[in-house]
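For this view, one protein chain was removed and the others were kept in their places.
Letters A, B and C mark the chains as written, and numbering starts fresh at 1 in each.
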């Protein structure tokens, strides 16, 4: 399978390295070409344009920061160059509406379209330990199994709707945002009764919530180490807007998501946009008269 | 240590059995005496009145359903019979205001007071695997270590405020309620995009949320098996009111808790009070036009 | 019609004065007797006990601060002294559950029961310009028309359920709380774009919202004159709890009421409990990084 790979950010680099290491015929493209140096040494071709990265490829993977970057790549050569029957698979986090519109464009052009957002961070991507959530063209998803095996630990088939794959990724992030908000409120409540944050953190993560979501963010909150940024307020807020847009597109009220989104806005209003998003706990503490 | 134990519901029975098995000198009391039969065979004395269960005891544990039941026991003989310097330790889930008021009464009477709500269900209590959250009199908590070791897996010291112990328990339940609400919204969202609930459940519980809270309730939601009741809507709602009352007592806004409480009210309005509280997912599905 | 009147606070005084001025045969009772001096001069009898204020009366009106005060009067002589067929009409703001329970007690005792909360402040009560919302026994309500005419500008018949009358009063207050919260958010939003608060206030109250609710509280917010207290945060919060309790009793989710209640809690957490409840606008401004 001949693969084009567009977008060599931290995630894209980790993923394209795994593909070239596994022996796939790979052409890569990035706006700033230097990022491709190591891949080139390993045998990947480096394209000088989007079109060159798409021409004659069976599959083009895009790993881009947002809808805007994706649209620029699609309109900047991908859509017009990709061969009939070839597959485009965006693996970044995109809005359901962008993916739905893109599906129509690819359908009209005779391309197969699969959205496949990923779960995990760059280190997990480098280790092939990310989760992948493909949604879209059934035949394409079947053919892509070797790619999924190379890139990730597990693929979760979201069905035939590419927007469904995005919804899974966004819903997962939403559940995380709600968990952080709930912790933020819970720490404020227990602090007001004199409970040491470390104690509450231990209670929380000892039983029902003995999992990374709570351990990671509960720990940051208990230590108030919001400057060790796992996921910044600004990024969380960006995601919250994609979540809102998904709820809007599907007519699903998301009252819990509204709550944590408002707490993020409150953090932004206080100049905390570059801190870890668990700084929601400081927002809730302030609201409770604690800070 | 001579112990009185009042309240032989499912939790109380499991806990008092552990105490008598461990060789503690135990007097038990329950409104319906039959529940004490097995304990009596094992060597526990069965008191005919609350006063009898408190007289000459170093420690009286109460394990009662709610504030009302606790007040009846306190006013019905406990407060007037307990010796100076003896300890009263309620281990049920009570309101912060009830515990604060009770602390004052015990202080005035020269008793030591420790609130020690527990985390876990009757089977965990029978196996000595519950978590215990003591809060209150420091000397008493130190003396109670052998009791905590007998009853539970681990004790988390909430500090000197008995209401703080209740706050920990309630905050933990609040975080759980918020998690179920978040899942409820997330399942509705992904369903609307055609994602099979089982797939979303696997995504959710595979990584960030690989812990009992999500596995148990995610599983029920994915299967819509709300009649397998782990924790009924009615009980969850009762807890949500205790949570609200704690927030009120400490002036802590709890917007996430409001959200899941409203979803529980909506379940109650639809006659779903006896189903598992993860039926919140059905409420959210209805709100999204799915049912 | 022989009337007993219990509770001579500011509202009670204004109302009982109208009754005696209109020539009703009136016996009044208040815990602190001095409040009754002026009424006595006008010809009202002053009772030395609750029982004395109820004995032989066709109607006993209670105008008390809360459920607790009402229960003390009911249990302290009213229920046992009131004649069969006589009417008890509480006109304070009470919880739906207290009124429902009280109705059962009066039914059992053969009394007629009408809850009749009022809309308006002491000056309106003195001028006979309050609104009255009677709910309960149909025959009694019919008989009470002359009383309503004397006390208020208009009576709104809430139906045969006394709790319904309370629900009307509480729902009206809820709509007001929501209006103040909405203004609080709206002023914060427009301020952030450099709009002078006075200008926004004029826009708001010029057209769609040209009514007292917006004029009074919009004016206070625009001037930040929260120390001119029309309705204190503490009282608003007390009402918000009665509203919550009504929603709970009837299984009605009230998400908007939760929002303004949380804003009041945030005000309480910042020591603003004695300010006018439109200080919600300051809470919202703080959350927006404005103060």
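Simple rule for what comes next: contacts are C-beta pairs under 8 Å (C-beta built on N, C-alpha and C of every residue); 3 or more make two chains touch, one makes a residue touch a chain.
Note that the structure is predicted; figures quoted are calculated from it, not measured.
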Who touches the missing chain here, C:206, C:227, C:274 or C:291?
-> C:206
Looking at C:43, C:196 or C:271, which residue reaches the missing chain?
-> C:196
At which residues does chain C meet the chain that is not included here?
-> 96, 119-120, 131, 133, 135, 154, 156-161, 163-164, 166-168, 170-172, 174-176, 178-179, 181-183, 185-190, 192-196, 199-200, 202-204, 206-214, 246-247, 250-257, 259-260, 262, 284, 287-289
In terms of residues, what is the contact footprint of the unshown chain on chain B?
-> 255, 266, 269-271, 287-289
In chain A, positions touching the absent partner = 241, 244, 247-248, 251-255, 258-259, 262-263, 265-266, 268-269
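Definition applied: only the chains that are shown with their structure count from here on.
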Do the two copies chain B and chain C share over half of their interface residue numbers, or under half; same or different?
-> same
Whole-angstrom distance, CA centroid of chain A to CA centroid of chain C, is 53
Which integer distance in Å separates the CA centroid of chain B from that of chain C?
-> 37
Touching two or more other chains - residue numbers and ranges from chain A = 255, 287-289
